[in-house]
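Of the protein chains in this complex, all but one are displayed in their positions.
Naming follows writing order (A, B and C), and every chain is counted from residue 1.
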Amino acid sequence: MIRIVDSDFHIDDLYSSIKSNKNGAISIFVGTVRDDLFNENQIIDSIFLECYEDLAIKQLEEIRDLAIKRWKLNDCVIIHRVGKILLGDKIVLIITSSSHREEALRSNEFVIDQLKIKAAFWKFKEFGKDSKIIEAKKEDRKKSLKWKDIVK
Amino acid sequence: MIRIVDSDFHIDDLYSSIKSNKNGAISIFVGTVRDDLFNENQIIDSIFLECYEDLAIKQLEEIRDLAIKRWKLNDCVIIHRVGKILLGDKIVLIITSSSHREEALRSNEFVIDQLKIKAAFWKFKEFGKDSKIIEAKKEDRKKSLKWKDIVK
Amino acid sequence: MKITVKYFSWIRVKLNKHEDLFEVNDKLNFQDFKSYLIQKDNFYLEVFNDDSIKFFINFKEIENEEIKLHDGDELGILPPVTGG
Partner (left out) sequence: MKITVKYFSWIRVKLNKHEDLFEVNDKLNFQDFKSYLIQKDNFYLEVFNDDSIKFFINFKEIENEEIKLHDGDELGILPPVTGG
């Protein structure tokens, strides 16, 4: 299941959607709005997530399909929020399910690393009516390189 | 939070317990009862989890404390079920929360790897009134060796 | 033919709009369309010279600038992504 949503979601609902007797290990990653994004003495309590939806869905599907194929996963769910997201709230959730933990854990990390540099989402910090772009991180590009020889 | 429980639990409740504006990344691992534990043509639909509770709590606390210290985590939750657990149901849940995903992911894997070989729990397959011990896996011991130089 | 151009991130903010619809001659390729845009507004020169920006035609990244455009095509102009 790939979803781009504009409100918060329950982890248990998504967990239920992948429940299977074939699973022995499920890895869930949740990315949230962290307060140290806001270190400029500005009164900020949210971010804004912009998205090129049709493209992003396609990109997330490609990342999911690569992960399922490479690690023979039972399932892979990616949920990404867009719009205004409050401090502490969820931005993204990734579930990878497998017979064994090695596969569930490794693929989960692959999906978030790829999503960070390949999916058409953009973050802004919001203060009052103003907003400021959050810059892309070089580390994210470096991190993704480690998958080059692992997932072809 | 470390808990040994005898019934199923909601992931969202546990997620709420670690919610913090300091978190940017939360990794959740769920271990479940997989059907290929049961490959002997026997009618089995559950496992039984035995535990040396006072010791297990102490061991889980030690693993948690190592993980928090090594990866400077914001929090680490370990929930382990005991008693009869049905096919597909949760056995264990681990949450690690951090500012950054690398730390959340790595520490989560450390905790499950350590738990597998160091915490006083034992699994049995159940068929009717009979039960059979599930043997320890050599791979689990091997996997845990990789942490020797990473966590001291 | 009609080409939609979609703007995101700082480009959307700078242009203060999400998209444009351009009416252009048939048989343009992407390279021709770039020249057309630059001629319209010098701002596009900055965009096309910025190698952190990626271009997608109908949700597929452009690998060869000589790719032909067709009526109804959608060009996405994407600054570095920052999701997740």
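One rule holds for everything that comes next: a residue touches a chain if its C-beta (ideal position, glycine included) is under 8 Å from a C-beta of that chain, and two chains touch if they have at least 3 such contacts.
Just so you know, these numbers come straight off a predicted model, no measurement behind them.
> Which shown chains does the hidden chain touch?
Answer for the hidden chain's contacts among shown chains: B.
> Which is it among B:I28, B:I91 or B:L105 that touches the chain not included here?
Of these options, the touching residue for the absent chain is B:I91.
> Consider the whole complex, including the chain that is not shown, and state which of B:I11, B:I26, B:L49 or B:C76 touches that chain.
Residue touching the chain left out of view: B:L49.
> What chain B residues would touch the chain not displayed?
31, 49-52, 54-56, 58, 80, 91-92, 112, 115-123, 133-137
The working rule: only the chains that are shown with their structure count from here on.
> Between chain A and chain C, which partner chains are common?
none
> Provide the C-alpha centroid distance between chain A and chain C, rounded to the nearest whole angstrom.
26
> Per the centroid of Cα atoms for each chain, what is the distance between chain B and chain C, given in Å?
Using C-alpha averages as centres, the distance is 49 Å.
> Counting only Cα atoms for the centres, state how far chain A is from chain B in Å.
23
> At which residue positions does chain A touch at least two other chains?
Touching at least two other chains: 31, 112.
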